[in-house]
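A protein chain is absent from this complex, but the other protein chains hold their places.
So, subunit A:
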């Protein structure tokens, strides 16, 4: 080992070229920020690792697998080298595992303190043994001794050709800022980080990811759930499943591509916080009253508008029919209340389920039940039977007498059920005003969330409630008569249309085999309903009636059972993305959503449009057909050089749910526009799109 080289002749200002070391897939070289050293002055060097494409090396905490790169300095006394200063890593996913590391090129930094007794004209020789693990899928160890010689001179150090690269690597080191307040707690298998933004900070912080320095603190592969708060955000992380002891203080790095001190500023924040009781951390921000009131008002308004959405229309017609029938009987308020109760009960059930799962760390959002093929099958079957009922293929119980106006027995239950049905089919249409209210609700304490959902249900039920409470308005409702039978049958076709649409969604989610299973089940259901109508009515002899009913019941149960089993098998077989993803539509080339791709595009300042959509979201489908069919829109996007990204949420997808949550949303549609300025906050377009809205928004950006 040669440490010091006293060189007698002229000192060159350029450093002696260091020779890179190569392993199978990585090139390692020791580089310096300066090309000459001043005695007694510190300077930066870096171990530069250039990995082949797709290969990676590891951060100080490698995550689920791998091992950190190490440097063993071989310096004589007097030359101090700091331990590796790690630029923030990226998460490298290999489901079900994930690692923390680097792809491409990384600069592992170290600060060197040059001894004060160095003599100008000497050379300072640096030498270290580097060891790393390089992995793609397979892993290979890499090692080598890297060395560098720098001339010593009395004058200030001269920057080297690597100065810029090292300075930019230093920009990736986590910073400690006092004005972002961080707190942490552990609750129910989650590590919760709460960040309060400084008052001067006006930007969007956007997606945030936490990299723990400690072993066994969190599950590296688990989704990290970001919840926006009025004063900052909460980051919910799944605790390590093996349940090792929880440290008193947690240490790690929070990374936000948007920058912690405004656009273009440092992206990595050093997080070193003591754990506090969960209640203290979570309750620190009680929902602000004004925000809650606005959300409640918007939810109510959104609920009313929801009635006009294409999702609710088929059920709405049934409801109108019911009203015509019940209007004349008096006490119609009872039906209005029953309908309202049905709406509220189902909203609470959906909200409760959603909040419960959210508490368990699931990545769900509004409309989650329509991402479940079995749920779609059952909904199709119910709507199909309902339609057959409207066609008159079979009658349920007292329906005949009810139509004759004899009395509304069973009508209350019917009203309640219409409410349930209306809510169930309404969820795919997050109407204007509702998207943000729902997104807000899900970041709030349970009681506040339930308040918002209640307002939503009340809004949706309010037109009927009003009609039923005020008999004067009933004058405008037409008189019953023979036309009602015709109207009723016509309404059956609307329901069949809904069944076709849901069948299409099921086909996208679980494949054509599942759709076939559903259609076969519908045929059997049709036969069962037909048998019930032909032989199961009250006029038939008792034994015939009983046989028909038993057979129909068996048929319905059997058909549903077979369809559910069939769909289960089919959906297990098709786990890829839905067909709607990444295919050109309306002449636009869509890319599939990926946070990494988005971050890369944003960093490069490429304009991006993201369409958060789902096949089961009717308003999304309508918006897209209307907005993107316009040549002006397509031209405007093309002119602006926009990369068009489609985030298809037809199936459950934690990444997309997380991205939605980062925009404070829990459901689709959501349209996000990023302009050409890197780091600028995105623009959110309204839930109802027209070509004009898009063209205007694009003009304002440029």
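As a convention for this text, contacts are C-beta pairs under 8 Å (C-beta built on N, C-alpha and C of every residue); 3 or more make two chains touch, one makes a residue touch a chain; residues count from 1.
Everything below uses one rule, namely that contacts and distances are computed from a predicted model.
When the listed names "Ferredoxin", "N,N'-diacetylchitobiose transport system permease protein", "Acyl dehydratase" or "Thioredoxin family protein" are checked against UniProt, the chain not shown comes out as "Thioredoxin family protein".
Interface note for the absent chain: among A:77, A:178, A:202 or A:242, the touching residue is A:242.
Interface note for the absent chain: among A:293, A:357 or A:469, the touching residue is A:357. Looking at A:116, A:143 or A:550, the residue that reaches the missing chain in the full complex is A:143.
Across A:89, A:144 or A:342, the residue that sits in touch with the chain not pictured is A:342. Mapped onto subunit A, contacts with the missing chain fall at residues 62, 64-68, 70, 94-97, 99, 131, 133, 135, 137-141, 143, 215-216, 241-244, 342, 345-346, 349-350, 353, 356-357, 360, 362, 364, 369, 372, 374-375, 378, 382, 396-397, 410, 412-414, 416-417, 420-421, 424.
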